[in-house]
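Here the complex is missing a single protein chain, while all its other protein chains stay put.
Entry: chain A
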Amino acid sequence: MLKSTHKPIGGSQQLAEGWTEHKAPTGHLYYYNAATKQSTYTRPAAPVDAPTPIAPIGPSQSFLQYQSVGPGFPQGEDRGSRGGFQGNRGGRPGNDRPRPQPTDRPKSRHLIPGFEPWVLVHTKLGRRFVFHTEKQQSYWRIPDKLKDGILQLDQQRIKEKTEALQKTNEPVSTGEAPGAAERPEVHNPDGDDSSEYEEVEVTDDEDDENPTKRQKTFEIPDEPIEYNEDDIAFQLATMGEEYGLDPGEYDDGNMENWEEGAAGLELTEEDAVALFRDLLNDAAINPFSPWEKLVEEGKLVDDTRYTALTSMKARKETWDEWSREKMKAMRYMRAKEEKKDPRIPYLSFLQQNANPKLYWPEFRRKFKKEAVMRDTSMTDKDREKYYREHIKRLALPSSTLKTDLLALLKDQPLSKLNRSSNMDSLPPAVLGDIRFISMDPSTRDGYVEAFITTLNPAPEIVEAEDSEEIIRMKKEKERRQKALNDREAFVREEKRKQQRDLQHGKGVLRYQELELERAMQVNKKGLKGQLVGEGADVMDTG
């Protein structure tokens, strides 16, 4: 993906929006615009007079920027230890382009009384920024000097809204916008007026479709009068939570807010690792799978234990360790089981080499050097017995063999044979049974696999001999889980508080804005009705 991780630092050399810098094989630098798929050797510089083009950007867009600090984006320490492909999974332009975002656009603007070239712009998504019409500059953050003017504007608007609300209670017949005569601003409530959009356009053409991924470097203003960085941060947090990310992964600037409570709980780093391991165990993840698959599937993300570890790097490390141990344990178990029962290797040898044309003495002579034929834990007499029986069974009809095989499988307890079993983890009781080798493996394996899918998942491990250790581990696991749940509850509460504060701050105003919009809609309709009426008059006279 041609997504540059280069972030504009500011200054006159900044690239125009949507463009990324790349190096051609010849060594030349060239520039690519992922949105328009254009490329050029001439550097598309951003207009110098707009050094901080704070274009209206959907909060979700900036979220994607932070999200990209995920597995394998070549950003410092987040880069894994693997080869060079980490950064460009998908490869083609367009493959992992962010999903379509609701694009925000200016909806209305109001001259700020007393600061005339400045305009307050409201966007479709309910945010606002200020715009200097002469300098063609815009800012999310409202400069302090304008605050008085905006406060005045807001008060005025609230007053108008109240009036408008009162008017809408009367029959809408006049079509006259309430207070329109005195209002110093242009108000366009339905937001689809493209000519006005042009006017408030922030910088040049690219900018409105490809707004800057803006760094959040502002201090957060106290005034409750604006929809600003606070709100964006909040939206980021909400979306981050939906994606199962931790605060640290989408918003560094806001960390202190979380740190106080969210980190002040008894969830140690070890706990976090252990929780993630619990999750891997419980989700019955195949330790042989590649880590990338886990990430791509995103199955684990919904589990709160996924976020116990705060970075992708930590998750990958834990995964590496866990899968290593798990695979080792699996191999050890299998080796042990096979060692225990000498029949298993012998029967599998029979399956490959037994031949109805060979009598036992001939067979024994032919393979006398094989390890399975010399294994002292099995007598020759037993070997002969199995050989004869196996040869005899080979003559049976395949339907009988299938029935026998299924009977053998059904005999296995669920703890030994269950849905997570596979051909390499069949219980020794199956592998060491003559019924298992009677059918050709290619046919047999199909039956076994089909049978496994009909089974239930493995039952909970019942405490056995070393039950004390197991009980201790269980208790430990419960404690971890509880600590995590406590933290989650805390975070949720924090979030609720944040939301409440936000709504308290701007709620009244926003509500009234909506009311006003409704009022204006109605009035516009009324106006339209009148215009149509006039048109009809003209027709009549003409």
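Worth pointing out:
Heads up, the rule we're going with is that a contact is a pair of C-beta atoms (placed from the backbone, for glycine too) under 8 Å apart; a residue touches a chain by one contact, two chains touch by 3 or more; residues count from 1.
Criterion: contacts and distances are computed from a predicted model.
The protein name that UniProt records for the chain not on display, among "Mediator of RNA polymerase II transcription subunit 18", "Cell cycle control protein cwf14", "Light-mediated development protein DET1" or "Ribosomal RNA-processing protein 42", is "Cell cycle control protein cwf14". Within the set A:S323, A:Q412 or A:S438, the residue that contacts the chain not displayed is A:S323. When the omitted chain is restored, the residue from A:P117, A:P143, A:P290 or A:P457 that touches it is A:P290. Residue in contact with the omitted chain (choice from A:T42, A:S399, A:S442 or A:N456): A:S442. Remark: the residues of chain A touching the chain excluded from display are 2, 4-6, 20-23, 25-26, 37, 74, 79, 81-95, 286-290, 292-293, 320, 323-324, 327-328, 330-331, 422-424, 440-443.
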